[in-house]
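For this depiction, one protein chain was excluded, whereas all remaining protein chains were kept in their positions.
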Amino acid sequence: MLYREAGDFKTSYRADGQTFPIRLDRWAYYAAIAVAFLIVPFIINDYWASAVFVPFLIYAIAALGLNILTGYAGQVSLGTGGFMAVGAYAVYKLMTAFPEISIVIHILLAGGITAIVGMLFGLPSLRIKGFYLAVATLAAQFFLVWLFNKVPWFYNYSASGQINAPERTILGFAVSGPAASASTKYLVCLVFAFVLAWVARNLTRGTSGRKWMAIRDMDIAAEIIGVNPLAAKLSAFAVSSFFVGIAGALLFSVYLGAAEVGEAFGINKSFLVLFMIIIGGLGSIFGSFAGAAFMVLMPVLLKNLLVGGFGWPTDLAAHIELMIVGALIVFFLIAEPHGLARLWALTKEKLRLWPFPH
Amino acid sequence: MDQMIFAAEIFLNGLMTGVMYALVALGFVLIFKASGVFNYAQGVLALFAALTLVGIQQGQVPFAHMINAVFGTHVEHFGWTVPSVLAIILTGAVMVLLAFLIEKLVLQHLVGQAPIILFMATIGLAYFLEGLGDVMWGANIKNLDVGLPQGISESIEGVTANWFGYGFFIDRLDIWATVIAALLVAALVAFAQYTKQGRAMRAVADDHQAALSVGISLRFIWVMVWSIAGFVALVAGIMWGTKSGVQFSLSLIALKALPVLMLGGFTSIPGAIVGGLIIGVGEKLFEFFIGPMVGGATENWFAYVLALLFLVFRPQGLFGERIIERV
């Protein structure tokens, strides 16, 4: 009975344009933020941080990025893994070249560098559409991984070909390297995810978002009403790659600590993030988080169930996980092409009318 | 002069690889033309076919790993082996069954969805089949031997040694693979052009509605093209599996077929063939001439970058139909 907009009148266009128009939604949002910032950091342990929370937040950032490009601007990309690698290697080079500068700056710069690389690979999108573009982004994926593998300058000529994150601190707390604690890692990722989600929301509700969606829904009509298609597509590639680059930088420096490019940023990573936005919901900020949570939690749960519960060998569990992921993708596309976000919206719609649906 | 002879040898090898690419690409084109589905799972189909073939041949118990895990048993093999020809026929039957199931469980429910949704569904399908193949037959690397000749062809080595003073090293398997692939390509083209089913398939490709209205069954056509694709995958799986073992990387050859398609155009059969040859030869020559300067392994990306650059100048591919935009 509480969940409805009746009586919650908007008296200005500003109020009408807010993110959570329903009061209860707003409260739920504030509560979630409060728990995430004020409670979780104090109770989190290493297992929860490294198995669930940190990867969830990092992948949520990557999913937000890909969702801007694919969900909002309609340009399918299979190059996410490659762009994450750009972020990771950029932050690695910056961290080792300028140790006196804050890692926050490095991570942001890594995002900026990835944005430039993303725009470069986005250039063909003006001429290439649909599948052709999806396949073309594979060029970015394979070329970038090869590049970081073959050019020793990128991994500082290390013998193993790996990159290792040196210890860096923010306000005296270690955020990278072995000394970093679970709660600092979590908090750093949370702040990035929170701010970037807010930026994504702002961009998608305003001028840029409308341009992207216009291009997505009908590119010819968009051009005729005055959207410059190249500018719109390139800006989508840039913003998307910025997010993905930051995700890659965090994944390497805060989460993994050490990375080998083919393993950490291979094509499977591209698909993983793509699946997140399909399952979560294309063109939805909430969906990016929901999809990331789903794809991070599911393997953990399956592993606990199959290996811990049934005592099956881990490799068998891994193969069954592949089958389940694949089947779920197909299932979601058949049942609800708009993903978890739409399911959630439909539930809320029902709730709004409850208990008098007519 | 030596350089040129090496290059010629590499050219030949590239041509033969290219025929294989063309074969896989053809599987894509057929499905795309008939159902508008861009089938990402084509490579995994090849892997699945090869795994099934080895499994049947060696009398493996399907799902042995899982059965053992659940019931605590130790079953692995039935204790018999199946002759190659019979095993290939049985695998073919499995691929047809798979085509039927895919149509029934996936495609039928996605009729009328945007092409990109169908594409993503085939990515899901690829994951599922990859997992299924592993669960059914185990993930270890397997040797595949259906009696194809292997080893360096002495006769070619002898002939070229006479001509150039340098014997070309060419694997007999590659020669056989090329011949079989070329025959299969010819057979598929003939099928599409001259048989009733082939015409029906092209009709569906042109216009679903119109094809329906003259009494062509869409479902039949789809099951048929997916079966054909399964068959093509089986052949590709046999060739590649014999050459480098049946393992996950086999599914990646299909990824190589993607740039072939971009080059040739998604709807063009000659495009798939020419594109395959260009990429096969191009990547080998590039690796030979430029590879050493940049650290090698350029085959990983050359095909994609070539296709990308090419598309920027000719978005419809080599033989694709020109797109006229309207409002």
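Here are a few things to note about the model shown:
Think of it as A and B in the order they're written, each chain with its own count starting at 1.
What we mean here is this: a residue touches a chain if its C-beta (ideal position, glycine included) is under 8 Å from a C-beta of that chain, and two chains touch if they have at least 3 such contacts.
Everything below uses one rule, namely that contacts and distances are computed from a predicted model.
A chain of the complex is left out here; the name its UniProt entry carries, from "Cytochrome bc1 complex cytochrome b subunit", "Ferrous iron transport protein B", "tRNA 2-thiouridine synthesizing protein E" or "ABC transporter ATP-binding protein", is "ABC transporter ATP-binding protein". Summary of contacts with the chain left out: across A:R23, A:R127 or A:R210, the touching residue is A:R210. Interface note for the absent chain: among A:L94, A:A193, A:V227 or A:L250, the touching residue is A:V227.
Remark: the omitted chain is touched by one listed residue; of A:L24, A:A51, A:V199 or A:L351 this is A:V199.
The chain not shown here touches chain A at positions 12-14, 16-17, 199, 202-203, 205-208, 210-211, 213-214, 216-218, 220-229, 235, 283.
We take it that only the chains that are shown with their structure count from here on.
Centroids of chain A and chain B (each the mean of its C-alpha atoms) stand 33 Å apart. Partner chain A is touched in their complex by these residues of chain B: 38, 65-66, 69-70, 105-106, 109-110, 113, 115-117, 119-121, 123-132, 134-135, 139, 255, 258-259, 261-262, 266, 294-298, 300-301, 304-305, 307-308, 311-312, 315, 325, 327.
Against chain B, the residues of chain A that register as touching in their complex are 76, 123-124, 127-132, 134-136, 138-139, 142-143, 145-146, 149-151, 220-221, 224, 267, 271, 274-275, 278, 310-313, 315-316, 319-330, 333-334, 337.
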